[in-house]
Each structure stands twice: as C-alpha cells, then as structure tokens.
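Coming up: chain A.
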Amino acid sequence: MNPIPFLYAAYIVTWVIHGVFILTLITRYRKADRELRDFQKK
Partner candidate 1 sequence: MKTPVLIAIAVVVALLAFGLYQGLVVAPTEQTMGDVQRIFYYHVPSAWTCFILFFINFVASIWYLFTRTSKSDAIAVTTAEVGVVFWSVVIITGPLWARPVWGIWWTWDARLTSTLVLGLIYVSYLILRRFSTGGQTPVLAAALAVFGFADVPFVYLSIWYFRTQHPQPVIGGGGSLHPAMWHALLYNWLAFSAFAALLCWFRYQLERKQRDVEETLALESLLEGSPR
Partner candidate 2 sequence: MRAGSVKDGSMSTAPTATTAAMEMRRAPATEKAIAPAPKVLFATLMKDLRLEWRSKDAINSMVFFALLVVVVFSFSFDPTGDDARRIAGGLIWVAFLFAAVVALGQTWAREIRNQVLDAYRVSTAPANDLFLAKALGNFLFVTVLEVVMTPLFVVFYNLRVIGPAYLLPVIAVLGTWALVVNGTFFAAISLRTRSREVMLPLILFPISIPALLGMVEATKIVLTGESSAKFWIVLLAVYDLVFTTVCLTLFETVLDAE
C-alpha cells in the first residue's frame, strides 16, 4: 500500500476543514449584516 496518497490526503483534508469553516463564517457574517441593515432601514 503506497503511503504517499495518505500524506496528500492529510494536507488536503486540513485545508478542506479550514475552508468549510471560513465559508460558514462568511455566510453567517453576511446573514447578520443583512439583518442589521434591514433594521436600520425600517
């Protein structure tokens, strides 16, 4: 069993996890921002 793919898998998985987290941060931030702007408009 060739171990090298596991090395790349580990590095890639690390950035997939961080990427997903950053995406959730952005979507949650946009949602809160929109909610705030709606209130200021009202």
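Everything that follows uses one rule, which is that a contact is a pair of C-beta atoms (placed from the backbone, for glycine too) under 8 Å apart; a residue touches a chain by one contact, two chains touch by 3 or more; residues count from 1.
Behind the choice of candidates: all candidates are chains of the complex that A comes from, given by their letters.
Keep in mind that this is a model prediction, so the values were computed, not measured.
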- Candidates 1 or 2 all belong to the complex; chain A touches number 1
- Message: List the residues on chain A that touch candidate 1 in their complex, please.
- Response: 1, 3-4, 6-7, 9-11, 13-14, 17-18, 21-22, 25, 28-29, 32-33, 35-36, 39-40
